[in-house]
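Below is one structure, written out as structure tokens, with a few remarks after it.
A protein chain is absent from this complex, but the other protein chains hold their places.
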Amino acid sequence: MNAFSLAPLILILPFLGFLFNALVGRRFVEADRRVGEQWTGWLASSMALVAFLVSASLGVSLAAGGFEAQTVKLWDWVVIPAAEFHVPWAIQVDTLSVTMMLVVTGVGSLIHIYAIGYMHGDRDFSRFFAYLNLFIFFMLILVAGNNYLMLFVGWEGVGLCSYLLIGFWFDRVDEKKQPMNANAARKAMVVNRIGDFAMVLALILMFWTFRSLEFETIFGSAVEMFERGEMVHFGSFSAPLATVVTAITALFLMGATGKSAQLPLHVWLPDAMAGPTPVSALIHAATMVTSGIYLIVRSNVLYEIARESGARVLGAISSPDLVAYVGALTALYAGLIAFTQFDIKKVLAYSTVSQLGFMIAAAGMGAYVAAMFHLITHAFFKALLFLGSGSVIHGMEHGHHHVHTPSHPCPSQGEGQGRGFDPQDMRTMGGLWNKMPLTFVLYLTGALALAGIAPLAGFWSKDEILAHANENNGGVYVLLTLAAICTAFYMGRQLKMIFFGQPRHEAAEHASDSPAVMWVPLAVLAALAFFGGYYLNLPYFSQAAAEAAHGHPEGDFLRLESWLEHSLAAFELTEEGVVNLPHTPIVFSPTVAGISTVLAVGALAAAFFVVYARRPGTAHDPDPLEKTPIWWFAILPVNTLYMKGLVPAFNRTAAWLADTVDERWWHDFFHDRLLRDGFLGWTRFINDVVDTQGVDGALVNGSGRLARALADLLRRSQTGYVRNYALGVFLGVVALLAYFIFAG
Amino acid sequence: MPVVTTSWYVALSVALFTIGALGVLLRRNAVVIFMSVELMLNAANLAFVAFARHFNNLDGQIFVFFVITVAAAEVAVGLALIVAIFRTKNSINVDEINTMKG
Partner (left out) sequence: MGNPILFIILATIALASALGMLLNRNAVHSALFLILNMVTLAVLYLVLNAPFIAMVQITVYAGAIMVLFLFVIMLLGAERTSGPIRPGWQMYLTLLLTAVLLATFGAVLLGADGEGTAVAPTLDASPTAIGLTLFESYVFPFEVTSILLLAAMVGVVVLRMRRKG
């Protein structure tokens, strides 16, 4: 069965959903709130669902057809024969893009369904779904395009949708009358733009070097040029291909830092939590922010060439290594910051930044399959966590209103803010495990998956990255392990603060669980988070088994690797000997897994001990371990080292980290002052000086004044005296005569 | 004995023309200005006749004929105008006719 002709549907359907919701959706919703919401919401969700089905059928067709990549061309977009510039609007169906499509549409449709319940009662219900569908549309363009220009269109498009969705409640102001949502949206846009600038430069370089922007063409000619050792000519100056490829890949890294919130452009992601929770789940956990990783994985050939050639960025570090270190450092940095956040979504936001760092580090180290694996599992459990946090927030608001105004109808998220009660503040939660049991179980699944506890999905994917790092890049391994510890710790802290102990606020005492339309998608995601890792990319459990399969993925093992191998040209190039792809160990390594599990469990336990249960405290609390019975130490001797030595140190470090967080606010301050104020000053300059004075004053008004001045001047020649006029005539005649006789 | 060539006549014509031009530009009496114009026309006529003789062609004289005719017509109309202006302004000093001053 050939489903490739259906491929354009994945683009058409979400766009239709967007049009419907944008143009007529509002009328439906306002006519009859209950029915209208169902209509618009389910229509949008069904568009995403059908797109998911189409993607699935594409995957099946691929598998049936031998995993050959197919290009479904829609039409020719840019054709400039003189410059040999030809860019089609075409969908590339290969295993990598189908993987991304499945993630985007699958998780996306679950989130659409969730949002039907979450956004219930919101004034702009249809607009929300219009934007969501538009986002799916652009994201699919990004992952399905067969050339970098389409990818860039999708790139920009998702940036736009991110802006629209973060600032969805754009008229909301905080206590200081600042439009915080609008500011956050604008910040996201501006920071993304910086990355986009790097992307454009990379596109230009690529076109100059390879004369095309299509993936197949570029990768093919890159390999050829690399093998032949060709030089790239820029006018009078030429550079070896490796240098240019290094430059391109470094620029891609910059673009990815903008889009995937890596250091130093991560500042927009925490602020983006001002948007509705489904937005955070979809865009800032599962899909948009992963586009940076997709970009790097798609360009694996270029990165491997850069790695192979040994060319260095600024003479210091090779481009893929730079990617790896940026990712690892971001993972650690964000993980540390998450320790001290009190807003439930901010913790998850920093966690996202940290996990994205994992993925980017994996891609930088050449473990593309591991990066994609973690991308998929992260989409599952992070979306689960975000949606779960949405349920918690919803429940808290219900509780708050139940306490204060029992007759008041259900508010939508965030209406509780600005009235002195923040439903997102974890310090007011607690003891919700029996108030919202369903949410608790689902959230727990997600948290454990994130922390990397076997056999949940997060364990397998994170472990693969760590194993790869262990074998190939020790520095990154250390950084990532530390980040993993942080991950487990802050998730444990979050679990403790939200679900365990005693309720710390009356709202928490009266919290209630979510409706079915909200917890069913969560359940699906939880199932995926539970079983996904095992199903997707299980490594061989013994060296013997691996050798029996000749080191190739087979059967139940390494399914994802065998699936993705067909699209990651780097694998082929390794076999041909062109590049040396750092090898991901395919055998389960008990050492690495053991270390990471122990550390994760230990961190979780430490969190449970350290974090308060009843009354809000500070990080300067006396070490609670002093009250712990001694037999704990006997049972877990390894943990003793951590608990006796590391935990007090961690307490002190956490206190110091509060200052680091101040530091982060300084960073923000830096960004706010430098970027935002600079930008605003620049626009003000352009408006007041250039536009008002320059264009208006000098050009427009000035030309008027000039005309008037000239007229005044010329008016003096109209003296009214005939003799003056006669003189003028005489002057002209004499001049002409003299000219013709002497010069003519 | 120098021979009187055409250039001499042309030189005379130039001189008369210049004097006429000066008259137009420097005198303030409207009628005198007009007379200076007539002088200029006469100077041109002289040049025409001289060249007619030089090129042995009657066309120059024909042209003079027409110039005189047109000059007559022009003088008639011009003087009528001056009289009309005098009726209103009671002066033929061209410097006082400056209501078109912009």
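Every chain is named by a letter (A and B) in the order it is written, and numbering of its residues begins at 1.
Operating definition for what follows: contacts are C-beta pairs under 8 Å (C-beta built on N, C-alpha and C of every residue); 3 or more make two chains touch, one makes a residue touch a chain.
Everything quoted here is computed from the prediction, not taken from an experiment.
*Asks:* What subunit A residues would touch the chain not displayed?
*Replies:* Missing-chain contacts on subunit A: residues 723-724, 727, 730-731, 734, 737-738, 741-742.
*Asks:* Footprint of the hidden chain on subunit B, which residues?
*Replies:* 1-12, 14-16, 18-23, 25-32, 34-36, 38-39, 42, 45-46, 49-50, 52-54, 56-59, 61-62, 64-66, 68-77, 79-84, 86, 92-93
The working rule: only the chains that are shown with their structure count from here on.
*Asks:* In angstrom, rounded to a whole number, how far apart do the mean CA points of subunit A and subunit B lie?
*Replies:* 93
*Asks:* In their shared complex, at which residues does subunit B touch subunit A?
*Replies:* Spelled out, the residues of subunit B in touch with subunit A are 21, 24-26, 28, 94-95, 97-102.
*Asks:* Taking the touch rule as given, give the residues of subunit A at its contact with subunit B in the complex, in rising order.
*Replies:* 715, 718-723, 726-727, 730
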